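A selection of the complex's chains, in situ.
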C-alpha cells in the first residue's frame, strides 16, 4: 500500500456504467511525515475520506477486493484513513 | 487510475484476433492541471473519447473489467472522461 494525501476531486459525466455513484478522489503519495512526493493519481473512496486526510491506497487487482469496487475497472482504492504513523519510535504524523 | 490526455491514434493490421474493432488511443499522463508528464502509452477506448480530452485510465487486470476488454490481452482502458478537477478547493482543470 502507499501512504497518500487526498488532495482533490474528479467529476465525470461520461464513464463506465459500473462506476455510477463511485467517488473518485485525487491523491498524491507522501512519505512517513505526510510530505507530498510523486505525481497525482486517482482512487475510489469507500471510507468517506476528506480533503487533506492521509490514507492508505491498495493498487491493482487488490483495489477491487471491496464490495464497492469488485468487478469494476478501477485499479486503486482507499482502504484506510490514517490516525497516526510512528517510525523508529517517533510519531511522524498525527491526524488533526 | 491515472489522469491522462488523449494525444493520438494507432493503426495496426496485424494484431491479436480478439482486438478486432477495438480503438487503441495514445495517451500521456498529466498532473491535476492537465500538463503532460511522462512517456506515451496506449489504452483501449470504450467511451468515444476525443483527441485532447482529459481522461482516467485503469491499468493491469482492472483494465479488463469492461465488456469490451474482458478476456483480451489489453492492460489499460479509458474508464472516464473528465469534466473538471478540483484540488484543495481550486478548479485546476475544466473541459472546454
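By letter and in written order, the chains are A and B; residue numbering begins at 1 in each of them.
Assume contacts are C-beta pairs under 8 Å (C-beta built on N, C-alpha and C of every residue); 3 or more make two chains touch, one makes a residue touch a chain.
What you see is a predicted model; the values in this text were computed from it and never measured.
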Identical copies making up the whole complex, of which 2 are given, total 5
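Everything that follows uses one rule, which is that only the chains that are shown with their structure count from here on.
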Whole-angstrom distance, CA centroid of subunit A to CA centroid of subunit B, is 20
Given the complex, residues on subunit B that touch subunit A span 1-3, 29, 31-32, 37-38, 46-49, 56, 58-66, 69, 77, 79-89, 92
Residue set of subunit A touching subunit B in the complex reads 7-16, 18-19, 24, 26, 39-43, 51-52, 60-61, 63-64, 71-76
